[in-house]
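One structure follows; several queries about it will come next.
Every protein chain except one is present and positioned as in the full complex.
Chain lettering (A, B and C) follows the sequence in which the chains are written, and residue indices restart at 1 in each chain.
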Amino acid sequence: MHEWALAEAVIEAAVEDARKEGMTRIREITVRIGELQQIELDPFTFALDEIIKLHGELLQHAQVKLEDEPAIFKCRVCSTEWHYQKASLNEAEGEAIHFAPEVAHAYMRCPRCKSPDFEVLQGRGVTIQRITGLK
Amino acid sequence: MHEWALAEAVIEAAVEDARKEGMTRIREITVRIGELQQIELDPFTFALDEIIKLHGELLQHAQVKLEDEPAIFKCRVCSTEWHYQKASLNEAEGEAIHFAPEVAHAYMRCPRCKSPDFEVLQGRGVTIQRITGLK
Amino acid sequence: MDPRVSVVDKRLAGIERIIAVTGGKGGIGKSLTSSVLALTLAQLGYKVGLLDLDMSAPSAHVILGIDGIFPEEEYGIIPPEVHGISFMSICYFTGDEPAPLRGEDITNAMLELLAITRWGALDFLIVDMPPGIGDAAMDVIRWLKRAEFLILTTGSKVALVTVKKVIQMLQELQKPIVGVIENMKMRESGLVRDELSAYNVPLLGAIEFDMDLEDKIGDAAALAESTMAARLTEIVIQDPRFKLSQN
Partner (left out) sequence: MDPRVSVVDKRLAGIERIIAVTGGKGGIGKSLTSSVLALTLAQLGYKVGLLDLDMSAPSAHVILGIDGIFPEEEYGIIPPEVHGISFMSICYFTGDEPAPLRGEDITNAMLELLAITRWGALDFLIVDMPPGIGDAAMDVIRWLKRAEFLILTTGSKVALVTVKKVIQMLQELQKPIVGVIENMKMRESGLVRDELSAYNVPLLGAIEFDMDLEDKIGDAAALAESTMAARLTEIVIQDPRFKLSQN
């Protein structure tokens, strides 16, 4: 359950941003979940709820909205683009990528030219898309 | 006059792209000139004209349009943005950057926090913006 | 927005001192020094973590002889304790596979490790820094706000030309420098002293080239008994400028 650590990062960052923007209440935090990292949603939302409870007023009525972001890869040599399904990773590989998505470069290759030099166009990991609230 | 070498790169790239797109005539090549590299325009346009003459039909009626791109820098530490004028480089430094714009990191600092870790948001060097022609 | 940077301080909050081992170029002994320094401090009874942030050539696991372990998940990941050290490295996740990472990937991977690793309470976190002053090093310098830098060089002109740039950069950024160690010393020479005299930086001393060291690689117990360990105790840990009494 390292999802807890990522949830903590989300809340820390949201609080930081809300303070910077001068918000007094956070209403909604929209979080994008990149497919590559294969986050487990149940422990992640559980963690978010628990951590929100530990915070005071700023987060009291905060809702977290999750959006899926499919993983898309693009080869730097031959420009081929492909999706996560094409990556055909075994369980140990998927587990390693779960902790550090960049290690995908150790286990994935461009389906066309076999190069390991590819870009993760989208869907790497957890990002905050939007924070709304009251000032 | 290393502007000649950059002009050659522009024409090589334009020809390569035109071929890929199946063009039979290139009509216009729009080139952006990034301020940081301090390209000398006279030798550069002279070189472009001369190199175009050396090519055959594909480039016979090609026009090159130059656009200036101001250089803007952004500090990775404190997010300050600044312009080239603020960089206050001496002649030798400007000359070095003319050949390899990245060495700006040896001579420039963020005007606010003095960090050398900044991004060149735009205006680094020579890029091709657009190629139009007949298929 | 990337949420990870915001949580790094929290993850490091239980750590008393962060010692980042750095130097101009590769092959000057950063990984060996980080690993042996961590072992030595652990033997002295301190709670010590070791974080290998050299993503392009992670080596600390080879030096400590770590193989076949994987961190536990518990509100994050818990660095396995090996030879009395809490050890974290990308090697847990890549194994022996080559992972050709771009600058952006290296930044991301380092940040992920910093964001999810729960060190708990430590007296020291020793960081095996990425080489030089490229993007990876600059990111780490930025994230590890409280880091103190221990700088390695050899007596070679090739190493010195680059280590001077590192010192200049750290001083420009007003980062605290523990001092400079000359590693793999083979003969008397004033070159290091002369070349660094213009920089106001403590020269801690030298570690001799040790012909027997190679046989101890992969064997933590032997490394803890090595000349390198003894010298690190003498020139770093016992040096008053290291201010161990604070810990």
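The rule we apply is simple: a contact is a pair of C-beta atoms (placed from the backbone, for glycine too) under 8 Å apart; a residue touches a chain by one contact, two chains touch by 3 or more.
Computed from a prediction, not measured in an experiment: that's the story for all the values here.
For the options A:K65, A:H83, A:K114 or A:R130, the residue in contact with the chain missing from this view is A:K114. Listed by residue number, the positions of subunit C touching the unshown chain are 24-28, 31-32, 56-57, 59, 62-63, 96-98, 100-106, 131-135, 137-138, 155-158, 161-162, 164-166, 168-169, 186-187, 211, 214, 217-218. Where subunit A meets the chain that is not shown, the touching residues are 76-77, 109, 114-117. Mapped onto subunit B, the footprint of the missing chain covers residues 1-2, 4-6, 8-10, 12-14, 16-17, 96-97, 99-103, 105-107, 116-117, 119, 124-129.
Just so it is clear, only the chains that are shown with their structure count from here on.
Interchain contacts link the chains end to end along an open line, per the touch definition above.
In whole angstrom, the spacing between the mean C-alpha positions of subunit A and subunit C is 29.
Averaged Cα coordinates give subunit A a centre that lies 36 Å from the centre of subunit B. Across the assembly, subunit C contributes no residue in contact with two or more other chains.
Among the residues of subunit B, none is in touch with two or more other chains.
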